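Only one protein chain is missing; all other protein chains are in place.
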Amino acid sequence: MRYFKSDNTAAVSPEILEAIAGANSGAAVPYGTDQWSERLNHVFGEFFGREVRVFAVSSGTAANSLALATLCPPWGTVLTHAEAHIERDECGAPEFFTGGAKLSLVSGAGARIAAADFAARLDWFEPHVHGVQPRVLSITQATERGALYTPAEIAALAKIARDRGMRVHMDGARFANALVAQDVSPADLTWKSGVDVLSFGVIKNGGMNAEAVVFFDPALVADFEFRRKRAGQLFCKGRYASVQLLAYLETGLWRRNAQRSNKLAARIADTGRQWLSEPFATNQVFMKLGQERIEALARQGFAFYPWGPAGSGECRFVCSWDTPDEDVDALCAALKAVS
Amino acid sequence: MRYFKSDNTAAVSPEILEAIAGANSGAAVPYGTDQWSERLNHVFGEFFGREVRVFAVSSGTAANSLALATLCPPWGTVLTHAEAHIERDECGAPEFFTGGAKLSLVSGAGARIAAADFAARLDWFEPHVHGVQPRVLSITQATERGALYTPAEIAALAKIARDRGMRVHMDGARFANALVAQDVSPADLTWKSGVDVLSFGVIKNGGMNAEAVVFFDPALVADFEFRRKRAGQLFCKGRYASVQLLAYLETGLWRRNAQRSNKLAARIADTGRQWLSEPFATNQVFMKLGQERIEALARQGFAFYPWGPAGSGECRFVCSWDTPDEDVDALCAALKAVS
Amino acid sequence: MRYFKSDNTAAVSPEILEAIAGANSGAAVPYGTDQWSERLNHVFGEFFGREVRVFAVSSGTAANSLALATLCPPWGTVLTHAEAHIERDECGAPEFFTGGAKLSLVSGAGARIAAADFAARLDWFEPHVHGVQPRVLSITQATERGALYTPAEIAALAKIARDRGMRVHMDGARFANALVAQDVSPADLTWKSGVDVLSFGVIKNGGMNAEAVVFFDPALVADFEFRRKRAGQLFCKGRYASVQLLAYLETGLWRRNAQRSNKLAARIADTGRQWLSEPFATNQVFMKLGQERIEALARQGFAFYPWGPAGSGECRFVCSWDTPDEDVDALCAALKAVS
Partner (left out) sequence: MRYFKSDNTAAVSPEILEAIAGANSGAAVPYGTDQWSERLNHVFGEFFGREVRVFAVSSGTAANSLALATLCPPWGTVLTHAEAHIERDECGAPEFFTGGAKLSLVSGAGARIAAADFAARLDWFEPHVHGVQPRVLSITQATERGALYTPAEIAALAKIARDRGMRVHMDGARFANALVAQDVSPADLTWKSGVDVLSFGVIKNGGMNAEAVVFFDPALVADFEFRRKRAGQLFCKGRYASVQLLAYLETGLWRRNAQRSNKLAARIADTGRQWLSEPFATNQVFMKLGQERIEALARQGFAFYPWGPAGSGECRFVCSWDTPDEDVDALCAALKAVS
């Protein structure tokens, strides 16, 4: 089987395992007060070029939901794209963590939110007690359809949000892939453009079971730590989560892994460019191959997801940091053969 | 520093790291459908001598809360000891996961619930809509004061619970320590005595970041899997949690580690037996040393918690699987010196 | 000021006040066990032609939310129209009462859900733990744009819902208006067409502060009564709510009031038929008068709501049971004058 289903089927990068082994001797104070956890703020602060507050959690769902619950009251609403992970793939986790806040959906090509559509959706909300109040904008970088937001686009959205007293959350499950795909700094793509809180994905890009929630404004941390504990996301042996996050940044793993998976995906996108159903940008490739070609590839042992509504003929190929070169070779050959 | 604060300051057993490394090659289907996760039910079933359903989560708090949320409706109440971890140390996680169910407290020596006290507490509840309804009994094995429940004691409690239509949850954060301390089988200590769901602790006894929730009745699983996903506790790279649980049982790690920590603690208990404030049973030792001796030990570099209300003169020493022999030697010597 | 803003600005019908006064002597057992409350099931059962279970609550929001919370688990979703009251006008009450379930929206003219659109929306949901599960369809009768569902249309929707294991809730804030507008029985418009639970509106049609939640299947009542108490909606002096519901049916008030408000609205709709932006059916009239005419009418002392997005030129006129004839005369005259 040659896997192109998702980057979440990948193994863990050796750098991560080494970091874990390196932390594995003797006693360490628990619950995030160990020497590794205490370095998180500093290391991430260097990465982002400003003081930040960083917290480890065990899944992207937890990262997103805890961030949103901290920013959005129960009677608030989070504006997000109709295809966002928080809307489609988390079984209502944001609603659970927030105590019943709402997600209000915006449509748009590429699973991206355009500033005009965001502004138009906001017009539905009136400042009275009968309706939920827009409090957070959540965007995904890269999006569920592999698209990117540029710093300028983020800034435009953040401006609208700010004018309504809203905060901006970025679901960065594939943040590293988005970052290496653009010639910008981590700061440009986040706080300099108006992002308040980032779910900084590590797992899909070589990590094991730790993601980072990054607050760019310490004041916004508010009661996050109580909420994290209460959600079962404060780990007694916290060092094993923290060292994953440290190794991810300090060894440059984030960049190496993202560059490799993006490059592999680029080969697929290039080979099948006549079928691209979304502009290619990161490590995800969307193609309208048609049902027949999809089935032919599946028969040849390629594992990947159909996409969109049933019968759409669209599919998605994702490359991971550890996707074998020969699997990409084979897929490119197969694509040429069916064309 | 010589650490006797808690078993949660320990490192991870090599068997666990080896299991993780052993699973770390190539792609694996995500979200608990990998080959390791699929073996969980079988391996735990063998251990407990009956068909079970097992789920990995990332913390004991998550294990307890998800189990309770599955068993207890929002308008229900969980009877538990006033010193239980779910009441004192989880920042209201059970209330959060259940959607606002209540914990109703029972007192009792050794942080244990006596059958008569449980029955008496139940008398407060009337079967009408004005009050919450008792739905779950949650007991801790071993308790927060190191005490054990025998199978007969569990059965007596479970009988009372069953007669009221309640279910029985066991917080087994230190289940292995409790098991090796009694000459009984895993089955005797759980389902044969009436336990419906067990939070089976791994982390404190050598694990890294995976605990098991074990359902002894498949029907009780109910909507647990939706709740787990929704809580951010379904891991995309699920194999790394599952192999920890498998290695814990299959390599006999649970027994080796628990036996060692219990044995080390026994030396301390024996040395300080004139001060024991709780009968000694597992890997926790409670002593009423008095303020002066406590301070003397602290000055000598022993790290441990004072216990009970301020000024009680009581303290707790906990041994881990990796507590150095020489640390125990030193503590025993120091105890002799202050006596 | 001549009021056409909403039927919720109306006064209370004398029949209701008389019923309250008639119940106001001597002690009555509290919390819905009084003689009046005990008659609710019987009287509503007669009205609907089958055994029902009826509960009084103090607002339409409470009626809807408690019904939905009883039918939908926290990890479920309620499919409803994007303009539904539960989505737009209840500040997230369904999310609050359900413990964070989701509303999933369906579009459609007239704020009505077409069977094909409902079926298409259901295709988004897959039977796995990553997404919320569709558990309830909630339709509004009459809709927020004054449209009706016929029994056949309800049956078609209910069939689709039933095939997915879903339940059907009807928000009947204006149920009486919908009923008198169609030549069908209460049974036809509810349980015979597949409705499981009805929020039976009384307040907008002459009541004071009691609405009825009607379960057509006693098994679905489930834990409704615990949820109601827990929501502060079980009234100690329950008789004063129950007598409102009894009087509403037993004096024929539901019919008289609905017929009158529908008839008054029909005059307005007829007068302004060239501007109707929705087919007229009950006591609500939607017109695209244009900004200029809207302002002219406002200047003349007519109070009514603009409708739709800002600048749409649409507005809504609602008649109540107590809208003065002369107010309708005046409005019709004014409409003629601006045409």
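Here the chain labels run A, B and C in written order, and each chain numbers its own residues starting at 1.
Just so we're on the same page, a residue touches a chain if its C-beta (ideal position, glycine included) is under 8 Å from a C-beta of that chain, and two chains touch if they have at least 3 such contacts.
What you see is a predicted model; the values in this text were computed from it and never measured.
Colleague: Taking the full complex into account, find the residue in B:His42, B:His130, B:Lys159 or B:Lys336 that is in contact with the omitted chain.
Modeller: B:His130
Colleague: Touch as defined at the start, partner being the missing chain; which of A:Pro14, A:Pro74, A:Gly108 or A:Pro324 qualifies?
Modeller: Spelled out, the listed residue whose C-beta touches the missing chain is A:Pro74.
Colleague: Touching the left-out chain: which of C:Ala231, C:Ala296 or C:Val338?
Modeller: C:Ala231
Colleague: Write down which of C:Met208, C:Ala222 or C:Ala296 is the residue touching the left-out chain.
Modeller: Among C:Met208, C:Ala222 or C:Ala296, only C:Met208 touches the chain that is not shown.
Colleague: From the list C:Ser59, C:Ser185, C:Gln259 or C:Gln300, which touches the chain that is not on show?
Modeller: The one listed residue touching the chain not shown is C:Ser59.
Colleague: Considering the whole complex rather than only what is displayed, give the residues of chain A touching the chain that is not shown.
Modeller: Spelled out for chain A, the touching residues are 31, 73-75, 99-100, 129-130, 133, 223, 225-230, 234.
Colleague: For chain C, which residues reach the chain that was dropped from this view?
Modeller: 1, 3, 5-6, 8-12, 17, 20-21, 24-31, 57-63, 65-66, 90-93, 96-97, 203-204, 208-209, 226, 229-237, 240-241, 320, 322
Colleague: If the hidden chain were put back, which residues of chain B would touch it?
Modeller: Per the touch rule, chain B residues meeting the hidden chain are 74-75, 77, 88-92, 95-96, 98-103, 105, 123-124, 129-132, 309-310.
By our rule, only the chains that are shown with their structure count from here on.
Colleague: Would you please write down the residue numbers of chain C that are in contact with two or more other chains?
Modeller: Expected reply: 74-75, 99-100, 129-130.
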